[in-house]
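Here the complex is missing one protein chain, while the rest keep their positions.
Labels A, B and C are assigned to the chains in the order they are written; within every chain, residues are numbered from 1.
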Amino acid sequence: MNQAISAAIADEMRADPDVIVLGEDVAVAEGPFKTSAGLLDEFGPLRVRDTPISEMGFLGAAVGAAATGLRPVVEIMFVEFLGVALDQLSTEGAKFHYLSGGRVTVPLTIRASVGAGLGFGTQHSQTLESWVMGTPGLKLAVASGPASAYGLMRAAIRDDNPIVVLEPRRLYAQREDVTTGPEGVIPLGIARQVVDGDDATIVALGSTVGTTAQAEAAASWSADVIDLQSLQPWDRDTVYESVARTGRLVTVEENPLFGGWGADIVAAVAADLFGELKAPPLRITAPDVPVPFGKELEERYMPSSDYINEQVTGLLHTGRVPSPWWEAEKGSP
Amino acid sequence: MNQAISAAIADEMRADPDVIVLGEDVAVAEGPFKTSAGLLDEFGPLRVRDTPISEMGFLGAAVGAAATGLRPVVEIMFVEFLGVALDQLSTEGAKFHYLSGGRVTVPLTIRASVGAGLGFGTQHSQTLESWVMGTPGLKLAVASGPASAYGLMRAAIRDDNPIVVLEPRRLYAQREDVTTGPEGVIPLGIARQVVDGDDATIVALGSTVGTTAQAEAAASWSADVIDLQSLQPWDRDTVYESVARTGRLVTVEENPLFGGWGADIVAAVAADLFGELKAPPLRITAPDVPVPFGKELEERYMPSSDYINEQVTGLLHTGRVPSPWWEAEKGSP
Amino acid sequence: MSMPDNRLERRQALHEDRRARYERMVEIRALENKVQDLFDEGLVHGTTHLCLGQEAVAVGVAAAARVSDTVTCTYRGHGVALALGLTPVDLLGEILGREIGSIGGIGGSMHLCEPDVGLLPTFAIVGAGIPVAAGAALTAQVRGTDDAALAVFGDGSTNIGAFHEALNLASIWNLPVVFVCENNQYGEYSRIDLTTPVDDIAVRAQAYNMPSEVVDGQDPDNAADAVAAALMRARTGGGPTLIEMKTYRYAGHSRADTAPYRPEGEFERWYEKDPIVNYGRQLVDEGLLSGDDLDAVKTLVDESIAAAVETVLASPAPPMAAMFDNVLAP
Partner (left out) sequence: MSMPDNRLERRQALHEDRRARYERMVEIRALENKVQDLFDEGLVHGTTHLCLGQEAVAVGVAAAARVSDTVTCTYRGHGVALALGLTPVDLLGEILGREIGSIGGIGGSMHLCEPDVGLLPTFAIVGAGIPVAAGAALTAQVRGTDDAALAVFGDGSTNIGAFHEALNLASIWNLPVVFVCENNQYGEYSRIDLTTPVDDIAVRAQAYNMPSEVVDGQDPDNAADAVAAALMRARTGGGPTLIEMKTYRYAGHSRADTAPYRPEGEFERWYEKDPIVNYGRQLVDEGLLSGDDLDAVKTLVDESIAAAVETVLASPAPPMAAMFDNVLAP
């Protein structure tokens, strides 16, 4: 996936001289995750820049550059680092268009790596969509693999709004053939149905798309598996159409239950398709704990395909929301 | 309400010499909203301190002070300013207990004023619970008036965890008799039923508690109105008990729909009380826009008691979720 | 004497004509006093932060910068905005929340904007405009123009991280940006020495190996010259500069604050350096204006502000649907 990201940025940089890249060690070192491979070589140090460690400063500079005509692509190495820079994203960049009566645009793409699974520990393993959600004026997309990353990244760079693109870190090493060029672009705000099935609609995002598809393939049931792709705005049409058909909604999230994006999907569906649900909506999530380091614990923290299978099976058999795995675990001494 | 807050802090400062107060202009000026009246006089400059404008710095210092034995109460004048300090709250303070194997505690209270209605404009009028939600290790409470502010503040200061207490700014001028002393303390994590009724369970928080009670009093229907008080953790027992009885759930939020706290309540109820809902869960919120300044626009932005009444009436009459007011408004030229 | 109401002409005048600088300072003061009156009459929803006493800094900055430069400024931005070329109607319209305002009444006193004269949306978050100005300078650098950017901010803002990060970035990238600190001696209700352990903000530039200067901010020519020199350095590849303008906030921090925390006699001492009184005297001494001219300026300005108030009060509130505009760019 890191190659797809480099390629997407390179393609946009070729197409538009206003596209620049900023971040810590994105230039000479080509990015800590090699997501800007070849960019410095091809586009030079004026457009591809290593920054000091100062996320507020360079994200703010990117807001200013975007507001005056450039199209910066900013790397936030781990999404947690937005915690030192959120003001510029949410309170400045996201509100400039509004606060200029529509006369200033902020075509800014912020890429951030997210998620658990690589042993980076509690402060470098969250997904944190919740920090970005609920901010009108921002868009938010999440990549689920190489093709998805390529397509969303190109769309994000072309968009005239500030956009956060989250990249599940453990997918960087994933490889697949990617359609590049215009046909590879994935419009923002559109979900993608990955698997077709009957018994449920399972909405996944980022890292959980693959796990969910795997779960479905191995399961005794079949389901529509939807890669939401964009979270802000999210694609009601695709989700509603599917739920109207299957009658069951499941969301699969890598984040803790409380504050997770799944609640928004569930709340919307529960309100708008109330009569059409055959079973309670089920949210499959990580537990409400900081991400633990120990390898087995970290593995368990993320919803596995076995666990997804188990949970959906439970829902289908009983018509009720099954207990999450940790209820038993926490009970035991 | 500002007097109640001053009184709560003063009572805790009297009870425990480790309680200190930090913030911009909280000492000599007694707080921009007069929420620390009398504290400098009574407790002196060692314990009541004006800070430079550096929320990351003084919130971080408060984390360090809390981790080494003090019980700081930190004022974040407008909740948006957490955008320059979130790292210390969410990534440091909230995780210290976990990352010390339970050996370090962070008894830290962060007070922040929130909400629209006073004409402070787009960058000073949000509620932003969403920034704090979804962070295991943090607690979050929201005051709905003087007694509530007094009780929650005292509980927060005594608690051994980092807690954010949000204070709806337009309630500062509200006055009511407040039971002080131990009986006035409101345990965290407990909701309070404000009104009893039959037709629905309406869950409100902060500024919407009063508006909702008002709406209910004027309505042709009756409802349980619940002041959630604590959002993290929130009181499932009280909400579930009520919904199980009324069969209808409504949440009333001052924030935009997407990313709002109501989604979590709705998602939980939709899952756990699926069979018991007689109508779709309804979320009454502000529209998904930055907070506008113009007086009439800002008034309209916040759910009014008339609008709440209208929405709930619509739900009861049709059994469906009524359109929000802005659907019509946006449609018109 | 004339008062152009076209924004670009208003701006142009400051470059060419020192009498226009005087006029503009008088206008800023009159507008701010009017805002306070309107506030006291209950006509201003929300809050205001007046720049009374700081008029010369605003005019100096605007006189030195050109319209293709980008300026970021704070909530205490009425003066800077007027000086850059916005009209009293633009401002009062916005402050009073009317459709005719700078951004249609959606922003209020703290949120003004006018791209035509280089003003990005003003910032209600302390320090936030500083890195944004560095970013505007980055645009000029990447595009190879000789435009520059300016950040205008207060003394208290130099204690926040964004200031530090922006100056460091600007220095290491040699960005064409001028950081203008309006040291008005106070951040909210706190005197600067209670929050800031240095006497001169300008020394902070040393931490970034950046040139800096302390400037008397009560003289518009002086202010303009300092900014112009820094801009010239910026445009010619010499990198950023920090300029500390010593000035004074005559009013309280905001709204109804009467500044009781101010030591006795402080205001009076600063008033001896009043930019309008002194600059007027200077222009008279130089024979550029007569004493009568000064009175005429005042009269003209008062009339124009009164007319602006009238226009604004006759302008409608923004339509309800306006709150849904411009959330996202198409």
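Note that in this section a residue touches a chain if its C-beta (ideal position, glycine included) is under 8 Å from a C-beta of that chain, and two chains touch if they have at least 3 such contacts.
Just so we're clear, the structure is a prediction, and the values are computed from it rather than from any experiment.
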Name every displayed chain that the left-out chain is in contact with. A, B, C
Please pick, from B:Ala7, B:Val26, B:Leu40 or B:Met56, the residue that touches the omitted chain in the full complex. B:Met56
Of C:Thr145, C:Asn209 or C:Thr299, the residue that touches the missing chain is C:Asn209
Among A:Ala37, A:Leu118 or A:Ala244, which residue is in contact with the omitted chain in the full complex? A:Leu118
Listed residues A:Ala29, A:Ala173 or A:Ala218, member touching the removed chain: A:Ala29
For the chain that's not shown, point to the residue among A:Arg14, A:Arg175 or A:Lys295 touching it. A:Lys295
By the contact criterion defined above, which parts of chain B meet the unshown chain? Give residue numbers in ascending order. 20, 46-47, 49, 51-52, 54, 56-70, 72, 84, 87-88, 91-92, 95-107, 136-137, 139, 159-161
Spell out, residue by residue, where the missing chain touches chain C. 159-165, 168, 171-172, 194-198, 203-204, 206-210
Would you write out the residues of chain A that touch the absent chain, in ascending order? 24-25, 28-29, 32, 50-57, 80-81, 83-84, 118-124, 287-290, 292-298, 300-301, 326, 329-330, 332-333
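Quick note on the criterion: only the chains that are shown with their structure count from here on.
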Find me the chain with the mean Cα position closest to the mean of all the protein Cα atoms on display. B
Chain whose average C-alpha position is farthest from chain B's own: C
Inter-centroid spacing, chain B versus chain A (mean Cα positions, whole Å): 28
Chain B: which residues touch two or more other chains? 56, 80, 83-84, 122-123, 288-290
Considering chain C alone, which of its residues make contact with at least two other chains? 106-107, 111, 123, 125, 161-162, 327
